[in-house]
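First the structure, which I've put down as structure tokens, then a few questions once you've had a look.
Note that one protein chain is taken out, while the other chains of the complex remain in position.
All chains are identified by letter, namely A and B, in their written order; residue positions are counted from 1 within each chain.
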Amino acid sequence: MAGPMKMRATLGSGYTDVRVLMSHPMATEQQTKGKPHFIQNVTVKVNGKTVIEGEISQAVSRNPVFSFRLKGGAKGDKIQVSWLDNKGETNQTETAVA
Amino acid sequence: MNRRPTMKRTLLLASGGAFLLAACASGPVSERPKVTSGDLDQVTAVLKRDFKERGQAKMDRVNLDEVQRTCNLHKDNPPASVAQRLEQAQLKAIPFPEGSLIGNWKAGEKIAQGGRGAMWSDKPGAAAGGSCYNCHQISPKEGNHGTIGPSLLGFGKTRGSGPDMQRYAYGKIYNAKAYSLCSHMPRLGHSGTLTPQQIKDLVALLLDPASPVNQ
Partner (left out) sequence: MKRTTMWTAVSAAGLALALAPALAQESPFAKYQQMTAEGSPVELFELVGEELWTKPQGPKNVSLEKCDLGMGPGVLKGAYAAMPRYFKDTDRVEDLETRLLHCMTTLQGRSPEEATQRLFGNADKPSEMEYLSAYIAGHSRGMDVSPGMSHPKEKASFELGKKLFFHRAGAWDFSCASCHGEQHKRIRMSALPVLSDPKQAGPIVATWPAYRVSNSQFKTMQWRINDCYRQMRMPEPKFASEATVAMNMYLTVTGRGFPYSGPGTKR
């Protein structure tokens, strides 16, 4: 069962700053002696439309934080961030731009 | 010979979390309180009540020996006559081995680097380290060292490595309080943390002309 996830999306002047906190062990092959467990895909959607398809690897350590800036945006826009890990587990969170 | 670390400010920032530069501090630095024998007994009673044994850390560790009692009573600055008497008694009790006290400096470096030993988290009987680099600069190759104790760079080169110096180095590591009663330095031999061979290896690290300390 995936740990908690939290996101904040703040409107700036012509852009939106987003920060997502993700709970995940991000355990490497070496750490687990052959049974790695890490997030592989991160997807960001704005109002249902995919804007970022990201791939990360075991190089990222436990409890990753993803900060990014989107061009434009408006108050109330729905940002959704989801992840998928190498074991097929997923989690997601949604927030409105403030 | 304490070198003030040039990275002091940045190290403070790195370790302090949110280091606030606003002067919100209230009050002066606490002075070490003057304590009486009664105070020491009171504190010892609190420790006996509020601490418990775990692993090799038994409750006898909270009992003050004469050195600890004296240093606590005199805020680490006892009168010379008191200090001398106790130092001499400590010195007499050091079991100096026969013959050369210089062991293997390579083994000594490992012991100096090692930080385990005498804690409740350590397996009883497992080989301990001296935690020497926690406080001292020793080999010039090791930049990751503390500054609580003086730098030991060039120890043997400066002082020589004859029998007298071997005896001094061995004795100091075994029981630093035999030389300076209220020293910060733990009594690595007296406390049973290090074995005689380990101390000899540390003496080698300091005195052996081939040791990196003396290059």
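Everything below uses one rule, namely that contacts are C-beta pairs under 8 Å (C-beta built on N, C-alpha and C of every residue); 3 or more make two chains touch, one makes a residue touch a chain.
Worth saying up front: this structure is predicted, and the values here are computed from it rather than measured.
Undergrad: Residue-wise, where is chain B in contact with the chain that is not depicted?
TA: Where chain B meets the chain not shown: residues 4-5, 8, 10-20, 22-30, 32-33, 35, 39-40, 42-44, 46-47, 49-54, 57-59, 61-62, 64, 67-68, 71-72, 75-76, 118-121, 133-135, 144-148, 177, 184, 186-187, 191-193.
Undergrad: Touching the missing chain, which residues of chain A?
TA: 3-6, 15, 19, 21, 23, 25-26, 49-53, 56, 59-71
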